[in-house]
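Removed from the display is one protein chain of the complex; every other protein chain stays in position.
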Amino acid sequence: MTRTLIILVAAVAVAVAGGPAAADDAPAGAPCARPVDAAVRAALGSSLLPGTPILCGAASAETKNVLAQVAFADGRTATVEVAPNGVVLATSYAHTDLSGSAGKGMAALFWAFALASVAGALFVVTRRNLIAAVMGMVGSFLGIAAIYMMLYAQFLAVVQMLVYAGAIMVLFVFVVMILNRPEDEPVAPSGRAGQALGGLAIVYLIGRLIFLLIDVQPPNPEVAMAAPPAAEHCVEWANKACTRMAAYDWGSVRSVGTDLFGPGLFPFEAISILLLLAVVGAIAIAKPVHVDDDAPARTREEGAA
Amino acid sequence: MSDLLWNVGYGHFLVLAAVLFLIGVGGVLIRRNALIILMSVELMLNAANVTLMAFSRMWGDISAHTFALIVIAVAAAEASVGLAIVVAVFRGRRNVEVDRLNTLRH
Partner (left out) sequence: MDQASQYSAPLVWIPLLPLIGALINLTLGSRLPKWFVSAVAIASVGVAFLLSAYLVFGPLMSLFHEDHGGVGLSQVAYTWIEVGAFKAQLAFRLDTLSAVMILIVTFVGTLIHIYSMGYMAHDPRYTAFFGYLNLFTGSMLILVLAANMPVMFIGWEGVGLCSFLLIGFWYENEAFASAGRKAFVVNRIGDFFFLIGMFLLFWATKDLSLGDGGSLDFAGLKNTAAGKAYEATFWGGDRLAAAAGICLFIGACGKSAQLPLFVWLPDAMAGPTPVSALIHAATMVTAGVYMVCRLSFLFSASTTALFVVATVGLATALAAAFMAFAQTDLKKVLAYSTVSQLGFMFVAAGTGNWTAAIFHLGTHAFFKACLFLGAGSVMHALEHEGSKTPGDIMTMGGLRKRLPLTHITFLISCLAIAGIIPFAGFFSKDEILGGAFTVHPPGWPIWYGKVLWAGLLIAALGTAFYMWRLYFLVFAGEGRSEPAKHAHESPLSMTVPLIILAGFATVIGFIGMPHFEHLSLPHPLAHWLEPSVTHEWYASGLPGEQAIEGHGSDATTAVLLVIALLVGASGIAGAYLLYGRGPSKTVQRLVDGKLGPAYNASKHKLWFDEIYDFLFVRPFKVIARGLFEVADRFIIDTVAVNGSAFVIGIVGRVSRWFQNGNVQRYLVGVVVGGALVFAITDCHHKATFTYKLVAGQLQLKAEPGDGIEGATAKIYWDLDGDGKKDMDPATLDKREVTVTGYSGPITMWVEDPVTRNEVKVTQTINLNVKQGAK
């Protein structure tokens, strides 16, 4: 356990340290040659952020193309590949800072909490001790709740902690105690071939999805890049006209509630019926077949919120 | 590289969700204990929720939060029923290893 933790920390450190030193991104430092500069401004001039210089890197050896860094008005930055004669060939958008802050602090926090989630998930999947797995799960949920916070989903973050970590995981702990055998063989000894095949497929999918999803760009940059809008609602009515407006945060309880009991009323009612079904079903299933007066009391699950 | 590290964009959240989801799938495929399998399923649901949140932020649409709330409620219901089944099975067979639950086959 300690070992894996050390390894993880080391990996992160290496990645962080190696980042700035990596030569992957074009060392854009110098202003561009005249034809290149003219071509880029001609092609993209209208959307460029005024006042920002266009910086070029060195020409590539085999294609003689130049990579230029441009900044757009909507806040995005891109790398543009330009041919020596000035023809713009390709545009690739850089990753953006979602949090909107200029510092690296939020990014570091993201990585920390992401790491916590993944580590917790790995715990669940690999631990032999069931209680350890449950604890790992809880840790994972903590990380995910923090991620929600970063995404301006405050209410859901709290709900996650209350319901998932607070109720569902407790339920799991109860059942683990009932089983009275907290140890488990981590991997089934039979069917290794199938497991190996599945493992291979999963590893491949992880790699593939990482490379696919990491470059996702929002189609509407203004909405996506800006801080989430605050919604206004009327707090005082007078004669069917609004006299006072108040703004509330996007992602707050009030906004989610407005949506839940407004457009989402039907799902809300439906889910309550579902919960009722679940309660009744759980009791029916878990009930012992023979009612035995001397039997020890069975746990009753506590329904979720 | 540093761009990828310090400019955390939507892609990062989606990747995180994908990784969590696939770890959950791995758990379902590989583990033998029914409880662990149920926990892996919860993990997958959480990953879906993370994806929902990311896209909701991208589009500025609050209704995804409602959806995520419903998902959490469903997860809770499913967990309870699932655990009830685990308890019932355990009562009869004194173990909850899914590869041993095959008497219906013969």
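To keep things simple, chains are lettered A and B as they appear, and every chain counts its residues starting from 1.
The rule we apply is simple: a contact is a pair of C-beta atoms (placed from the backbone, for glycine too) under 8 Å apart; a residue touches a chain by one contact, two chains touch by 3 or more.
Every value quoted in this text rests on a predicted model; they were computed, and no experiment measured them.
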Displayed chains contacted by the hidden chain, counting the whole assembly: A, B
Per the touch definition above, residue among A:Arg208, A:His233 or A:Lys287 touching the missing chain: A:Arg208
Which listed residue, A:Leu48, A:Val88 or A:Met225, touches the chain dropped from view? A:Val88
Hidden partner chain, touching residue among A:Ala73, A:Leu197, A:Ala226 or A:Leu277: A:Leu197
Hidden partner chain, residues of subunit B it touches: 25, 28-30, 98-99, 102, 105
Residue by residue, what part of subunit A touches the chain that was omitted? 42-43, 87-93, 188, 191, 193-195, 197-198, 201-202, 204-205, 208-209, 212, 215-217, 219
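Note that in this section only the chains that are shown with their structure count from here on.
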Measuring centre to centre with CA averages, how many angstrom lie between subunit A and subunit B? 14
In the complex, subunit A touches subunit B at residues 15-16, 18-20, 22, 24-25, 94-99, 104, 106-107, 110-111, 114, 117-118, 121-122, 124-125, 130, 133-134, 137, 140-141, 144, 147-148, 151-153, 155-156, 159-160, 163-164, 167-168, 171-172, 175-176, 178-179, 181, 184-188, 190-191, 194-195, 198-199, 202, 205-206, 209-210, 213-218, 220, 223-224, 228-229, 231, 250-251, 255-256, 259-260, 263-264, 267-268, 271, 274-275, 277-279, 281-286, 288, 301, 303-305
Quick check on the complex: what are the subunit B residues that touch subunit A? 1-16, 18-20, 22-27, 29-33, 35-36, 38-40, 42-43, 46, 49-50, 53-54, 56-60, 62-63, 65-66, 68-70, 72-81, 83-88, 90-91, 95-97, 99
